[in-house]
Structure formats: structure tokens, C-alpha cells
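Apart from one protein chain that is not included, each protein chain of the complex appears where it belongs.
Letters are used for the chains, namely A, B, C, D and E, taken in the order the chains are written, and counting of residues starts over at 1 for each.
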């Protein structure tokens, strides 16, 4: 993820006591009332380098409408420590003006490579798929969802939760899939590559978009797995393809969470489906662990990581 | 289920010591070898009234081909007791001749009502669905799978596992659904009736057929729930229907097993889906319990019922 | 539950910015201290239409005694929004005077029908019980606990948690039980009706009363199931009744939570006990879902419902 | 348990190849048919020293009636090894004659001490109970069930599954309870001793009797815990005792299995109830482990012990 | 634990409204900021009799360095009630001076007996171990860790979480172990006593020290069980001891948590290991229950006890 460890001076790099004057994106906005009855606002502000909780103590009625999520603001204030985390006391805040040279894409983290570069790396994998039915279905569905597929995150939080995070995740999985397929040549590369590419494409329906991402009603009611299994069926019908490849490709997507409790109504029953499940896990966990460990000091543990069974990970003192 | 408790003289009504001479259907056939090395065959033979394990001790090479599952035979022999269950020692056995007035449908248990009667009872429910999108999708899919839907069982064993068992189960559920919808008028009848009708239609793809039923590969790899959710998507596309009804109908089917561990990747999130799950359970359990209790004596427990958490049920001594 | 959706102007119908002047019941009262050290009180106030959190910022020593739970007050103040929920800033508050025409029963939600109407609907079911032993035990126990049974809630929260909620729940279950018994005539109505009527009567010992309901020590240490199973034993002894009916009736109550983990030391082993468990569930869930969905907008999800595995339910945009 | 390790020449001490001529009790009898169609009987025969599976190959029709469970027979035959366990090939067998000096009590294992000795050891504990309500209830119930309590086993298998096993278990638990109460003087001895004495008395209703023990219908439908909790309630009523002691004593019995999944609808909520659960466990496990280890050789593991999570235990080579 | 129930006038004995002037130890210190932006500190202060949350409202920059955990302060202020618990409003606070006659050991709770008395009670148990290999390993390891073993707590919270808590726990377990071994003479006392003594010695590496106890990195990464199993292996090597005793002693320690989920990679497979697990549990639970019940009033329940499955325990009204 770009931003982590880069040199740019952003909100993620300020320390307690420093003064801030930055364009930032409002990620979340909540109205509050102090115990003595005066109104205030809590904003989560972000740029590419991180986010911070900010308090606007002297909130007016009009502020609520002015400072909505997904809008850009120019903010001045002081960073101080609140219960071990940085907090920003806002001194000045105003909406960005239309002619100011700043846009949302400047303020949200994104994959390290551009979406064009990533897609260029993905393309050859499609053409390595030799089974024509599998290749055609894969191409058809990628084409159909291309625009969203290039910019969506892979999740609302935890891993690859940034612009183009989905594509970033898929390309990383393809690299790993290729390495594994070379070591275990009995694996069918066609199924494995198509499975990797398609496994999460349903997220472009399940989630609302690349920024301020939430679940859609259809996402909640069906889930990205069911959505994508449906799309494979419809693609096959559209392309006039029948036969085992369709069912097996559906099974790859259907089973990739590995267990019923994790949302796959069928456990993997293909060698390639079993491996897809592992590749997905390894790549997601490496992403989470790298991020969490980048914030920890050598000789210390990370904070508890909820999606990793609430474990804390240790950062060794040697390299 | 027809046959239970009826007066017809069939294999289910013979007692130890009686001599049998009947047409029966071979449900299962296995070759064995005695501990002293001589070959024999174990056949499961059935007619409408039940089934029995039968031993053909003097099996010849040609017998294996002659006595295949799903073929009809004329069998003579003696019933004796083997570990508390009836067993048939075969004295004579031959394939039924083409001109003999017996067919498979005479030998397999089936719903008490004919499939035509059942379907006639089902039809009005479709026309009570007032939402046109829901009604059209339901009719389209019923029409498409009508032939199989009329004769398939609802399962390979446990409940409604007989010819037209699926239809029998659905009609019984509709009756119960209607009663519940009258008591809880906030329930949306359109969703409920359509959900009941469609929830298990995917079984006509998941299972192999009405007799000697096993799982198909697609059934194993995808399951009837996913299969039917796909079909709803394709029906909607075919009919040019868009909108919430499609997703909600898919959700009804998707969630009807109630929990991830039971094969529903989403738990019910519609009031009607929650109720559908209960109706399905009540009807299946009443079917299993009635069958098991019909074999138990008053004052005794049934055998352990695996799909009911291995419980035994008590049959009271009073009525 | 009366009050939901009715036209009466009560606390549940006020919006942010409105001024309130109402009699209300104190449901809960807690003393606090602001971060700057001044004392205040947090009250939960209710009337038939709902409840609201209220802050009394200038609390005096004497207020604590004056404003105790289960007492009636006259309150004036302003409604404002606090973290997405309504809150009342109290401007004036005083205990209700003895001669003011207001009593607790005017301020707590209750079943839609009166307890008399409900009991009248219940009575005929008792007389439909044809087995004299079962009928006599049922009548004896109802008579013994009649007074409390007419006014107790079915639970402290979640479902039927209002005055006469227990009776309301039981009558609703009887209606459903009757419908099911008609569809599945093999069910023994005597056991089913008696089981429905008695299953939760132990709550009149387990819980403290109809208002401000909490668990009693005996309720915590034994639970309503054990309490009622005991009472059946004692009733039978008192009435000189012996025989299977006593044990079966005890088993109906004992097993109605369905599983050990849910507090039934024996799972259902009678067909009627299995069905009682389902009827209890359906009626409780319909009550919870109707209430939660009445607060949600079409096209949105309810809040998370803890007793329904923390699920959110969707309210369709069409009817 | 008497018999284990004693010098008496009984069936438990014979080795492969030896000839047997003994009175034994038929514990179980099953009719079979060989793969070649000839009838035989499998008997489980026992005396105080153990049991053995026996085959009567030339079974006649009349044998089935002659050799019923719980009858005594005189048997001659040869011991041989069958799949690692001893088996008896019966050469001669006949029912014991009325005038032969042998009775069932001579053939079933029993506690090492006589029931009189055990009861004499138990009595003083009752009189150490100083709370009159607790003492009276305990005495009343022991008196009521004295006859059965003196001879019943504590279980049908696994631990203390022999004549007077229940009393043996209770006395052993009292010794342990006394030692613990001395080390932790805050424990209330009245509750602890009464809880130990009464905790399993419900078994005299749950189980069928001291020999050939099976579950009764009431035992299956209610369980010994519920049965005993009922009896405490009725005893208290009979004796005119009211008050907390009754509920606490019921809770002691109710919670002694420790968890809902293990049949206690309430977990222990009294310090003494928690300790009762441990004492019950320790004594039952010591009984099972001593028995299993007495059959194992030093340096080897016991067979898998199902009630101990299927573990195998190691017998050290040193003492 | 000394302090509970003693007469000494300490922080645990003050009531709301009283004025305090005491030496206390800072157990925890957190910086905060009020909703209006002014800094304050929250301190947890303790002496032998208990602890209290204290607020220092007018915190200065230098206070943070001055008032660090594990330092002693002289504090004046008022006790008031905050959400049902006592809180101290600090009026005056200063670090203790080097020449003031107060030290940490005066302010932390500790075992009722001195560590010397406890150790004197422990010693004879070592000499009752007759197996020379087991005795030598036990003595070697005790000697090696003696200093820490005498002062460490048995845990950071929940039970025996005070200075010398570990030794207190072990001695109490030895008393119980002796009583059990006398009742069940088949138990090997050598294994049992050595297992009790060594089972938690690994805590002197797992935890940071007797005061302000936290987990060390090695403690987190390996755990006290693995640490001690290693030490036994190394001790045996050092002492030139080989043979079964070493493995069995390791197994005693390895399995004492009883189950894999609780941190024992092997379940007990020795009778003595099974009993060790129970003794550890009984003693830890008695410690927790005595402490919790000492704070509850007769006729009431304790607060929820997290390490006892979140149960509440009842304190009877009679003794």
C-alpha cells in the first residue's frame, strides 16, 4: 500500500505537539454533546498517509451540513495525545474551494503500483489459460466488470482496503499461484488462474465503491460469493458454453472461503480450490501483518489483530 | 407416505417364519464372500410397503449382471430374524419378464396423493402471489422443471425420500405457510409462498432421479441451494425482470438452511426467510417422526434418529 | 404490543427540538459525576409509547431519594440528539402527587388486548384437553398462579417484555398450536395445549413482577423450567394423580428450550415437545421481528438483534 | 470394587486354552445366524471376577427361552483368543437348579465393603449437618429411598457400575469432601455433605435396578437430576420447610454436572456446588482409572477410555 | 491473602465522604484530556487493603514524569461515589521522600503467611519424595529459581495475584494433594508432589516480577508450561539423570492445564497428572471465590467472574 513508509509529509507522520495545516478528506463525521450540554463534532480525517480523530469543540448548527463524509476540507490545529493515540484539536476548518488543486484521489491510500501497471501484469495470466471455455468466461466477466474491478478495494477494512486494493490482491495472488503451480505441476493452471482472477470480482457488487466503502443491500443479502457464482452461470449461458468447466469454475469461487462457517456453502473439493483458499489467506495475511508490523517497534508486539484471531505479533530486534 | 399403515400385503408386513413369493425391486446389490471363501450376494429388495435385506447364498458369476439395482425380480424365500431385524433367505429369484404386469412405479413408495392431485393443490398458491415479478419468476421456473419436480424425492433418505416426495413436502409446507401467514398478517405472502415453492427445486439437478437416487457431481460441487439461486438469476434475466424482488427471492432460497454450518452462506435476514426455515424444519421433522413412531410400540422409544441429533422419541401409552 | 404505531402523543413520538411536558415512569436511575466533578443523574423515563434517556444536570443530594425507579414524575425539558439517539435535557422535574390522575399501569406498555380478553381466549383450550389427568393438572396450576400469570411479562427484555406479555405469548402460541395440530393430526392435542399453557408459568417465580422486572434469587438458582417441573410434580401429588401423563407433562416443560446449551437438560423426546419448541420460537421471533422492523425504514436493515444471533433484518421497499 | 485383584478363581482369571466349569450369570443374550444360515447364540456371562463373551454354536429354538438375561447357568467350555480378547466356546450349558447353592448376589461384582459397613460410615455425616432444615430434608429423602440407595449402582457402565456402587461412590465422596472442607474452612459443610449425599439419589428412579441395569422411561425423559430436585421440593413441602435452604439444596443437585452440555441447566452458583462438581469428578475418575490401570502392564497404555475424552493412560514402570 | 478482612485502616476501608491522607503505590497511570480540552491524570492507587481510582484534575506537564507506576506517593483527597464504585478526588499529591519510613512491600497485598513460613511448610514435601531422580530434579530447579519463586505472584490477575502468591498457591495445593493421596493410596506421591511444586515455576520467567506484573516477551512466545518443560530437560541433563522419570515429570507440567484449548498440548495421560489438574483448579477457584464472596452481602450475588465462565455466585443468608 502506497504511503506506508514513504517520505511525504502527511497526517500519518505528525507527532504530538506539532501544528497541522493540511487538506484532508472527511472519512466519518459524528455530532456530539459534552457532559455540560454544548455541541461538538468528531471527525475522522485522512490523507494518503493515515487518518486521525479530530475534535471541533465549538460546533455550530451549519457545521453539520458543511462537513459531511467524503468531502475535502482545509484544516489547521494541534496534535496531542489522547489515551495513547494521536488526536487533533481543530483550530480552523473550511471546505476546499472548487479551484483548489486537490481531489479525493490525492487523499486516499492506494496500491503502490498504478491500476494500469497492475492490470498489465494480470493480462498475460489470462492468456496462459489454455482451456478455451475457462478462458472465455474469465475474459467475458473481467470485461464486463473492468471499470469497477480496477478501482475497488478488496474489503472495507483489514486487508487491501484501499483504492485498487482488489486488483492489487489478485495480482499478488497470481504471482504466488504461479510459483506454487511450478512446484506442484499436477495443479491445473487454467482452473487456478481463473479462480484467482474471479474469486472476489463479486465484491464490485457487494461493496458500494472505492471510497467510503460500505456493503450494499444485495451485498448483505447474497454476498460476493453467490453473486459471482451467478455471474459465471449467466456468462456461460450468454457465451453458449456448457460442460464441466462451468461447474468447476463456479465451485472454485463458491468454496474459496474454505468452510461453511466462513461463508462457503461447499468446502473445496478440487485440489485447485483447496490451493486457491490457501493463496487467498497467505496474501491477505501478509498484507495485514506487514501493515501492523510497520507500526510496531522492534522488540514489541503489534496491537491485537481482530481478523487474525485477535493475536498480537512480535517484531524481532534483529533483521 | 403411502404404504405406511395400509392394508396391502407387501414385504413390510411379513413376519419371521413366513414364506414370501413377490415381485420386488432391487434397491441395492453387493457381492460378498463368506469367511470360508464362497461367493454370495446381499440384495436390498423393496416394494411399496417397505424393504428387506436378502441373502443369495449360492451366487454364480452371472448373477451379478442379472441382479442389478433398479431392476425388478420375482423372489421366493423365507423370512427369519437376524439381529432383531427381518432378513430374507432367497430360495428362488429371477428377473421379471417384459410381459409381466409389473413396473417400477408399482414397487416404490410414493406420496399418499397422486402427483396430479398434489399439483392441483399447489397451483392456487401461485395465483395468490400478487407481486407480478415474484409470480412470473415462480411460474417460469416451475414450468421449466415441471416434469422432474412432479416425481423427484425431497432427499435420498431421512424425509420425503420417495417418488413425488419433493412435491408432497412443498404442498404440506404451503398449507402450514398459509396457516402461519393468517396468524401473523405482517408476513408477506408473496415472498413466503414463492420461497416455499422454489426452495428445494434445485434438488432436481442435485439428485439423479426419482428412483435409486444419488447425488450428481454438480449436486456435490454446488448444492441445490446455489443451483436454484443461479436459476432465479437466469430466469429474471430471461424475463427482463430487475429489482429488489429478484434479490429477495434469491435470499429466501439462499438462507433457508438457516445457518452457515447447515449450508446457507447467509442466515435469514428477511422475516419471511426466517419463517421459511421453520416451516421446512417442522414439515421434515413431522415426516420423520411419524414414520419412526409408526414402527415403535406404545411405551417404547424409537430407534436413534440420526438427522434429529441421534435422539430417540417416546411413544406414549395413551392417545 | 399496544403503543407501537398508535396515535397517542407519548415520549416515543417526540422528535429532536421539541419541548416535552409529560408524566413518566422512572425505569432506571443512576447517579454520575461530570469530568469536572459536579454531580448529575441519568434517568431512563418511559410511558406506554417508549422510553428516553434523560439528564438532570443540576442534581442535588435529595434528588437521589426523590427520583427512585418505579416512581412517577412530571417532567419538562427539551429533546435533542445524542449519538444518533434521542436524549432529554430536563428543565423541570417533580414527583407526581397522590391526587393526580395517573398510575403505573398508564405508563407501561402492555398487550394489545386486555388480560381479561386474553384469558377468555385461553380458557376453551383447557377444556379441549380430553385427558382428565392432563386437564386437571393444567387447571390446578393455572388456578394457583392465576393472578401473576395474568400480568407478568414473558421476559425481562427481547420479546413479550411487557405487562401481560406472558399471557399474550401463550395465547398466540395456542392459536399457532391449533393450526399445526389440524395440519398434522397425529399430534396429541392434550399434551400440546397443556405444554403451551404451562411451559413458561415458572416465570412467575423466576421474575420479580410485571414492572421493573428482574430475576429473583430462586429464578437465578433454579430457573423457570425447573421451578415448573417441580410444580407439576407437586400438583400431581396433591391431586393424587399418578402415571405417565405426569412425566410426559414434565418432559414437555423440561425440554422446551430444545437443547442443553439453551437450558433444557433433556432434548425433546416427544413429537409434541419438539413442536412446542418450534411454536415457542416462531412466536417469540415474530414478536421481536415485528417490533424491530416497525422502527426501520423500507430499504434499510434493522439494528443488530442480539437474541437473533446478532443478525440485522431487511425491510423490503415493496409490500 | 471387590474382585479386581482378588485371589478367587473366577471367569476373569482364566487364560486362553483353559477349560471352564462354572456357575455364571447371563448378562446379555443375542440370537444370531451364521453366514451359512445356522442359528447360534452369543451370551455375555459374568461372575464376580469379570465377564466373557460366549458362543453357543448349536443353538436350538428352546435355548432362546431357557437362557435369558439375569438367569444363572452352569457352563462348561474352552477359553480361546478372539481378536485379542478371551472368548468362551460353550460345550455344555444348563440352567441352575433351584436347590443349587448359588444366587445372583454371588455372581455380580459389588463394592469392597458391605452395604451395611458403608451405610454405617455415611450416617455420622448426616449428624454433622447442623442446619436443621438441611438435615431433616436429607434424612427424610434417605429414609424414603433407603432400600434402593443401598444396592443401586452409580451408573450403567464406566464408574461404580456394580451393586452398591452408588453408596460406595457417595461414601468415598464424603471422605474427600471432609478433607477439602477442613482445608478450606469457609465452605459450608451442611450444604456440601447434604449435596454429596443427595446428588445422585435420583438414580434409584432413573435406573432399573442393581442388576442388568438399564434406563427407565422416566429416567430417559427427566433424568436423575430433575427427579431429585423434584423430590427435594416435595420433601420440603411434606416437612413444612420453607426458605432459602430448600432452593440452595435443589441448586446443589441441579448444578452438579457443572455445565449445560453435561445436563445441568444451571452452572454452579454456590461455592459448595462448584466443589461438589469437582469431588464427583475426582472420585468417578479415580474409580475408572484404577480399574483401567489394573488391566495394563507397566510401561504400557490403557485402552482408550471413552468417558475420559477417549484418552489412554500410561502406567509407569516404577512405583 | 492478607489484608482482606483485617482491621488495618487502609484505602480499602474508606467510605464515600471520608477524607484520605495516606501513602499509596501507583499501580497504573494514564493521562487524559477533558471534553473541554484540559489535561488530567487517572491513577490507580493501592495499599495492602485494596485499590482506588483517583483523578488529578489539574495535571501539569511535569506530573506525568513525577507520577509513574510503581512509585510511592503521599496523597490527600476526598472519597466519593462514581457509578457505584469509590473514586478519589485528589487534593494534594507528592512523591514519597527517600527518608520516609515506607516501602513498596508495605503497600502491596501479600500472602497471609510470610514467604519464610510458607517455604518451611513446603520443604518436608520435597523430602517425602522417595524416588531419587524425581527428588533431585525438583530440588535442583527449586534451588535455581528459589529467589523469584519466593516472591512471584501466581498470575497477573484473577487468583493468587499478589506477592508470594505463587508460593502460597503451591503450598495450599500440597496440603490438598496430601489429603487426596491419603484417600486414594494408588496415587504416586512422588510424581504428585513434584508436579505440584514445579507446575508453575515457569511463571518466574513468563512474568516480569512480583509488582506491576506483566508478561515478558519470552512468556508470551513460549508460555510458562513450555519454559518449565525445557528446564526439566536441562536439569536432568545437568544432573546426568535419564529414564522415564524425566519424561513423566515433564508430562505432569505439560498437561496440567488439562486441555489443548487451555494451553496443554497433551491432555493428562497419567493418573497423577489428571489429579494435579483438579488440585490446581480447586485451589485457584477457592481463592477467587473467597475473594469475590468477601465483597458480596448475604442474600446477594457476586459480580460476574470472568475466569469462572462469567458466572455470578450467591452468598447464602445463613451460615
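In this text, a contact is a pair of C-beta atoms (placed from the backbone, for glycine too) under 8 Å apart; a residue touches a chain by one contact, two chains touch by 3 or more.
What you see is a predicted model, and the numbers here were worked out from it, not measured in a lab.
Visitor: Using the touch definition given at the top, which of the shown chains does the missing chain touch?
Guide: Result: the unshown chain touches A, B, D, E.
Visitor: Just name the one of B:156, B:220, B:290 or B:317 that touches the chain not displayed here.
Guide: Considering all chains, including the one not shown, the answer is B:220.
Visitor: Which candidate, A:64, A:81, A:117 or A:274, sits in contact with the chain we can't see?
Guide: The missing chain is touched by A:274.
Visitor: Name, in rising order, the residues on subunit A that touch the hidden chain in the full complex.
Guide: 131, 172, 175-176, 179-180, 182-184, 186, 188, 191, 244-245, 248, 267-271, 274-275, 278, 281-282, 285-286, 289-290, 293, 301, 308-309, 311-314, 316-319
Visitor: By the contact definition given up top, give the residues of subunit E that touch the hidden chain.
Guide: Per the touch rule, subunit E residues meeting the hidden chain are 217-218, 220-223, 225-226, 229-230, 233-234, 237, 244, 247-248, 250-251, 254, 260-266, 269-270.
Visitor: In the complete complex, which positions of subunit D touch the hidden chain?
Guide: Interface with the chain not displayed, on the subunit D side: 34-36, 40, 57, 80-83, 87, 89, 299, 301, 312, 314.
FYI, only the chains that are shown with their structure count from here on.
Visitor: Call it same or different for subunit B and subunit C: same when shared residue numbers make up over half of all numbers used at their interface.
Guide: Subunit B vs subunit C: same; shared/all numbers exceeds half.
Visitor: If you average the Cα atoms of subunit A and of subunit D to get two centres, how far apart are those centres in Å?
Guide: Distance between chain centres, rounded to whole Å: 61 Å.
Visitor: How many angstrom lie between the CA centroids of subunit A and subunit E, rounded to a whole number?
Guide: The answer is 44 Å.
Visitor: Quick one: which residues in subunit A touch 2 or more of the other chains?
Guide: Residue numbers touching two or more other chains: 35-36, 217, 220-221.
Visitor: Which of the chains touch, listed as pairs?
Guide: Every touching chain pair, ordered by label, is A-B, A-C, A-E, B-C, B-D, C-D, C-E, D-E.
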